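Okay, handing you the structure first.
Excluded from the complex is one protein chain; the other protein chains are retained at their positions.
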Amino acid sequence: MSEPLAPQHGPQPDEIAQEPPATPAARLARWQDAGGVLVPVATGIFAFLIGGVVIAATGHNPIQAYWDIIKGAGFNWLAHPWNTDVATTAAYNFSQTLLQTTSLILCGLAVAFAFRCGLFNIGGNGQYLVGLICANWIGVSFVNMARPAHILLGIAVAAAAGAAWAAIAGFLKATVGAHEVSTTIMLNWIAYWIGNYVFLQGGPLQAPKNVPLDVPISADVVPGAQLPVFWGIPALQGLHIGFFIAIGALVVFWIVLNRTTLGYEVRAVGYNPDAAAYGGIKVRTNYIRAMAISGAFAGLAGGIDMLGYLHHFGTIDVQATSIGFLGIAVALLGRNTALGTGIAALLFGGLVYGTTHGLQSGVIDPSLAGHLTEIIQGLVVLFVGADVLILAVWNSRRKLRRQGRVAESGQPKPETAS
Amino acid sequence: MRVSHRFSIFTALLAVLVLAGLAALVGSSSSQASPRASKATFLASLVSDIGKFTDRSFNQSQLEGLKRAKTKLHINILPLQSNTTSDYTPNFNQAVRAHANITIAAGFLLADTLETFADQFPNSKFAITDYCAKGSASKCLAGNVLTKDHPNVMGLDYAANQSGCLVGYLAAEVTKKHGGKQVIGAVGGLHIPPVDIWMAGYKYCAKLFNKHIKVLIDYSGDFSKSDLCKTIADNQIAQGSFVEFQVAGGCGLGALKSADAHHVWGIGVDKDQSKDAKRVLISGVKHVDLGVFNVIKTTKAGKFKGNKDLQFTLANGGMGVGKIHAGVPKAFITAMNKIKAKIIAGKLHVPKKLT
Partner (left out) sequence: MKRVDLGVFNVIKAVQAGKFKGNHDLKFTLANGGMSVGEINPAVPRVFIDAVEAATVLEMRGITKRFPGVVADDRVDFELRPGEVHALLGENGAGKSTLMNILYGLYKPDEGEIALKGSRVSFASAKDAIDSGIGMVHQHFMLIPVMSVAENIVLEVEPTKAGVLLDYDAAVEQVRDISTRFGLVVDPNAKVEDISVGQQQRVEILKALYRGAEILILDEPTAVLTPQEAGELFSIIKSLQADGTSIIFISHKLNEVLEIADRITVLRRGKRIDTIPREGATEDGLARMMVGRDVLLRVDKPAANPGDVVLEVKGLNVQDERGLAVVRDVTFSVRAGEIVGIAGVEGNGQSELIETITGLRHADTGEISVGGRRITHATARRMLDAGVGHIPEDRQRLGLVLEFSIAENIALHDYPFPPNSRWGWLFPRRLAQRARELIKEFDIRGGGPQTSASSLSGGNQQKLVAAREVARDPKVLIAAQPTRGLDVGAIEYLHRRLVEERDEGRAILLVSLELDEALSLSDRILVMYEGRIVAEHGATANEEQIGLEMLGGRRKEPAPA
């Protein structure tokens, strides 16, 4: 005989609300309340531990591997931050980690903002691509435009394109109730094939090169539209000012959510759409608007990546793009908060860059190194998704401890006669 | 939630501090560490494109060449895999900072980055697969030429059209023998020079030896999703194609599967793919591993010639064909070898461009 389906009583007195929350966002909020900051930290540690087991299973030393990842990500630069010369490996690696972090922050916010409105935006990758494509278009056109104006235009159009792309899903949700998960996935594919098309031979953004032969790659964004690099050498993929745009976006995200009526509505709808409607909030409008804002973050990511360091893009690059999906893991680990997303983005930026560039010393096969990123990333998503699992493990641990205490006190349970 | 929020800020700060502390530990230990390779030994680096070293063809073959160089030439190697576009520059940077004596770019996708680095680091030596140096543009076999003269870059130039010709001949011949509709097909990944050069030879020689043959050419737009290539091959076979030549890497394996399923023939590419499907007639083989090996050997011997190419042809064994299916009549093989001799002798000129 095992325990019946007992209620998950938290350590609270009698009559706290025990209604099942209405939306995933509400569920997440409950979970956040329940686990505090401990759960994401535990999630991260757990994912890294199991990743370590995977490394060990391949016959390598996991501790060494993680040191290599940390060094590969350039986190050792923090030990002597006065040396900003990118000719040193640590400084260069850290600048590259921050470059990854920049895109990941924005892609993470794209998921987080929608989530706060109770929507699961899986379409970050498509929105990123659409923004990137538009930024390329603006960046290779308007050759004579003044630099600040050209950059602003490129960024604005990229953000707007991402917003419009995501708003389609929001609109479908609000009008016909199509679930945003399916629609954003479909929009990802549409963006994917648009990207394939525009850079193919004869596509509108493909640049004829090396006449008479040409390749399915766009022209370079003109220098007048490229974001200034503030750390490193532009030609060597230096860290551009888009980094500050991303940091700014974190601040904007926080302010919008916590200090504006728009954010108030988003949170109300996310937690409890019925109560929001009762409060006089237009729930459908908020779905469209929240998706648009989410898409703007992802589009912005694509835009500043294009103007910041990619400068050109090709059909095969479109196929290899997955940063928008990484944004999901970032947002989930970051608990959909501004600060959390920032930290998770740095962690994932370091992980992505560090596994690729820290482990390739001939010790660990480069292909394994590449997979390791994906494994840890997958584990994080799994654990964050399996919140119940972690809490269950947590609770059973507590129970074990409790039983241990009972045993210690030397009182074996009496066999009661009946 | 308020409280936990404040708590989370505190924890985050704590985490950053701990991280910094750890980093300081690592930093202090690593700062004394010597550079990755001492200057006494020779270091060769290979940077993959986003097909990665796991692509079972192009990148993987070159990695094998690099590994062979390690054992045969007793050098240190540094294979660098690019998982995303943003890895290209850091990978080249890593190779250059590690004082690699030669850094090889694994394909045309890396050309831009390579040229940037060739400019930035004039004292480092580079090579690139499937590209010609500008200095030898006129002699270029494959036709893909770098935009600038770089005294520190060598091109690795493959006459894939020559192997394409041989497999094209065989395809035409078995189709003629089989009778029926005289149609063969080719499935390309992308409409790019390194793909088209195969097709050019294939189509030219098929038509040369079978005047009535029709050659279908389609592109999947992709190098990894095998289902896309399978669909295209299915369509071509439905139009009567009796031989399917795949020029699409991992995607193209789908074309070979399709040939199996419809009981027609498939032709492999880049390396011997006779084991990747049941009905592989032959494979057009491009020894990119040899290119990698040779350019390292050349450089190590002090014979690196900037702004020039290493050429790989049927004549020097850089191009070839894979295992021929047992069902192919001996006479065809003999005839094919004669064509090969003609190409080597310069009596048969195979075009480089698809027309």
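Residue numbering begins at 1 within each chain, and the chains themselves are lettered A and B in the order written.
Note that in this section a contact is a pair of C-beta atoms (placed from the backbone, for glycine too) under 8 Å apart; a residue touches a chain by one contact, two chains touch by 3 or more.
These numbers come from a predicted model, not from an experiment.
Taking the complete complex into account, A:Leu262 is the one of A:Ala207, A:Leu262, A:Leu339 or A:Leu382 that touches the chain left out.
From the options A:Asn76, A:Gln127, A:Gln206 or A:Asn272, the residue with contact to the chain not on display is A:Asn272. Counting the whole complex, the residues of chain A in touch with the unshown chain are 1-7, 9, 11-19, 21-22, 26, 29-30, 33, 258-265, 267-268, 271-272, 274-282, 399, 402-403, 406, 411-418.
Going forward, only the chains that are shown with their structure count from here on.
Within the complex, the chain B residues that touch chain A are 1, 4-5, 7-9, 11-12, 15, 19-20, 22-28, 30-31, 36, 48-50, 52-54, 76-87, 89-91, 93-94, 97, 108-109, 112, 116, 119-120, 143-145, 147, 190-193, 221-224, 353. Looking at the complex, you find that chain A touches chain B at residues 29, 32-33, 36-37, 41, 67, 70-71, 75-80, 87, 89-90, 92-93, 96, 99-100, 196, 200-201, 209-210, 212-213, 215-216, 233, 235-237, 305, 309-310, 312-317, 319-323, 335, 337, 339-340, 343, 352-353, 356-357, 360-362, 366-367, 369-370, 373.
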